[in-house]
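Only a single protein chain was left out; the remaining protein chains are all shown in position.
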Amino acid sequence: MSNPFFKNHGPFLASDISKFLNIKIDYSKKDIELNDIKDLYSSKNSNITFFHSKKYKEAAKNTKASYCITTESLKNELPTSCIPLVVENVLVSVSKITSAFYPDAINDDFDDSANYIDDTDYKDTVVFGKHVLIGKNVLIGTNCKIGHNTIIEKNVSIGNNCSIGSNTLIRNSLISNNVKILDNCVIGKHGFGFFPNNKKNLRYPHIGAVIIEENCEIGCGSTIDRGSMSNTVIGKNTYLDNQIHIAHNVKIGENSIIAGQVGIAGSSIIGSNVRIGGQAGISGHIKIGNNVEIGGGSGVIKSIPDNTKVMGYPAKKIRDFLRDNK
Amino acid sequence: MSNPFFKNHGPFLASDISKFLNIKIDYSKKDIELNDIKDLYSSKNSNITFFHSKKYKEAAKNTKASYCITTESLKNELPTSCIPLVVENVLVSVSKITSAFYPDAINDDFDDSANYIDDTDYKDTVVFGKHVLIGKNVLIGTNCKIGHNTIIEKNVSIGNNCSIGSNTLIRNSLISNNVKILDNCVIGKHGFGFFPNNKKNLRYPHIGAVIIEENCEIGCGSTIDRGSMSNTVIGKNTYLDNQIHIAHNVKIGENSIIAGQVGIAGSSIIGSNVRIGGQAGISGHIKIGNNVEIGGGSGVIKSIPDNTKVMGYPAKKIRDFLRDNK
Partner (left out) sequence: MSNPFFKNHGPFLASDISKFLNIKIDYSKKDIELNDIKDLYSSKNSNITFFHSKKYKEAAKNTKASYCITTESLKNELPTSCIPLVVENVLVSVSKITSAFYPDAINDDFDDSANYIDDTDYKDTVVFGKHVLIGKNVLIGTNCKIGHNTIIEKNVSIGNNCSIGSNTLIRNSLISNNVKILDNCVIGKHGFGFFPNNKKNLRYPHIGAVIIEENCEIGCGSTIDRGSMSNTVIGKNTYLDNQIHIAHNVKIGENSIIAGQVGIAGSSIIGSNVRIGGQAGISGHIKIGNNVEIGGGSGVIKSIPDNTKVMGYPAKKIRDFLRDNK
């Protein structure tokens, strides 16, 4: 799928990308056009990808990308069809190249293309409150309601029978049918992703979206950040309570229930039929299986297998938590 | 008290309710009109109530309701004056009957009756900011201030000398004199209450209100959900800091002080003169006594007697917490 929201300013010649990264490769015999940057899994021929951690060795072996930004120690894991570009810091280099392809995905300044819904065709098909604003590239289905002061910034698709509350802001999101988003939410802003740098941190682009599948509900005051390279996903019929924070690249399965003030850090994967009690926190880059129950207040710092009940900080099996705290 | 906010679409014949719940009772001799659904405590003659857990045995014995939705194993606890309607799942049945009485209490779509305060009589009696909206059935006392972009949706009563901040949304709430509600709050939305159901959860109605007694202060970015069958109550002179979440049916006593980012789960009862430190969490359906102090960050998962200081997760006597963590 080509990126639905950010204009791709490619293709770029492999030789130009190499030059930009200060890498010397002899392109006199063969230079090709690279038309997009993708992760190891979704890359195709004529894409450039990146490989920065042994964790992704299997994916690296099978990548279909033509080029890969990686390190000296990892480059031999790549298939012969994929030419390594060896750099010092993979993620900083990825950020530079992604910014070249998608220069509009770095800043999250307010959308000055947003205008009154009364001045759009949606004035006849949507039930809306006062001061509702709609940006460019917004699609809204039938039988939708949008509350007062809500801003649907550019690059949003909303399905049928959706109810959006008041004072809410949405951008870069794909929202399915029968979704409810309550008041004072911010959905689709860039994540808390940047390279720390003395005196001035370096923000990297967030080219992903927020995807909210059908029948979901998102509580008041919640924030859901869009993904950096992949998407942030809330699965079908999953309900979020108030004041929840979902960081970038998180995927949550179907029929899950997440209570108030829970926070899920970046890139974690949550299964289906998961229940998370209030104020629990989930670390980044871990995997919570299906049918897991996490007690309120827990701090989950490692992956949890399917069908497990955990509680505590750090979270352990609930049986052990109760025994240790008699 | 009849419900101040939601129109009661009853009465309904007991025979009709039984039929709706798929229950066979011979009404050929005696059928009566049931005019409201209430909890065990507040039910009166000609009301229908519900009884779903042994915890409420005492209340069940003394209920004045004429009918009661309950289970086979609990029905014998009811007085002879109360006719049991035996069902598989009490709460789902209660939800159905409550929805019949109060069909408007299920959805929390934005209030499209809200209009500019400048077009109401309050334009001369309230000091207000730009874009303030006022819904139907709103009462505002003397000497009140309402900040920019704030929306007082339908069914709100505000006392005298109140100060409401900007970007705040209030509905279904009774607010006494001298109350301050700061910015970016959402007060009075339905709670996180529903029956989980594969593919599409079933929301139940929230016919309660939020009651904020005099001299209270509610900090920025806080959310207070209205009750389902009873009310959510903040007692006199209780102060809430920023980013607090109070779930449905919670009752908080007088003169309590609750620091930032605290969360209190549904139906818990908090006493008077209670102090709760920042980020503490209180589980649902428990009771915190008077004069209790709860340390910052605590996770309270069981009831706490009067005059106790606790800390930790799970919270224990502060003396024990300090000893165990030397």
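Letters A and B mark the chains in the order given here, with residues in each chain numbered from 1 onward.
In the analysis below, a contact is a pair of C-beta atoms (placed from the backbone, for glycine too) under 8 Å apart; a residue touches a chain by one contact, two chains touch by 3 or more.
Note that the coordinates shown come from a computational prediction; the quantities given were computed from them, not determined experimentally.
Write down which of A:201, A:307 or A:325 is the residue touching the left-out chain.
Missing-chain contact among the listed residues: A:201.
Which one, A:229, A:247, A:276 or A:304, makes contact with the chain that was left out?
Checking the options A:229, A:247, A:276 or A:304, the one contacting the hidden chain is A:247.
Check each of B:229, B:259, B:288 or B:310 against the chain that is not shown and name the one that touches it.
B:259
Counting contacts across the full complex, list the positions on chain B that touch the omitted chain.
Considering the whole complex, chain B reaches the absent chain at 127, 129-131, 145-149, 163-167, 178, 182-184, 215, 217, 219-221, 236-237, 239, 241-243, 255, 257, 259-261, 277-279, 295-297, 312-313, 325.
Since one chain has been left out of the picture, which residues of chain A touch it in the full complex?
These residues touch the chain not displayed: 107-110, 112, 114, 116, 131, 133, 149, 151, 167, 169, 184, 186, 189, 192, 194, 196-201, 221, 223, 225, 243, 245, 247, 261, 263, 265, 279, 281, 283, 299, 301, 313-314.
Simple rule for what comes next: only the chains that are shown with their structure count from here on.
Between chain A and chain B, what distance separates the C-alpha centroids? Give it in angstrom.
Taking the mean C-alpha position of each chain, the two centres sit 35 Å apart.
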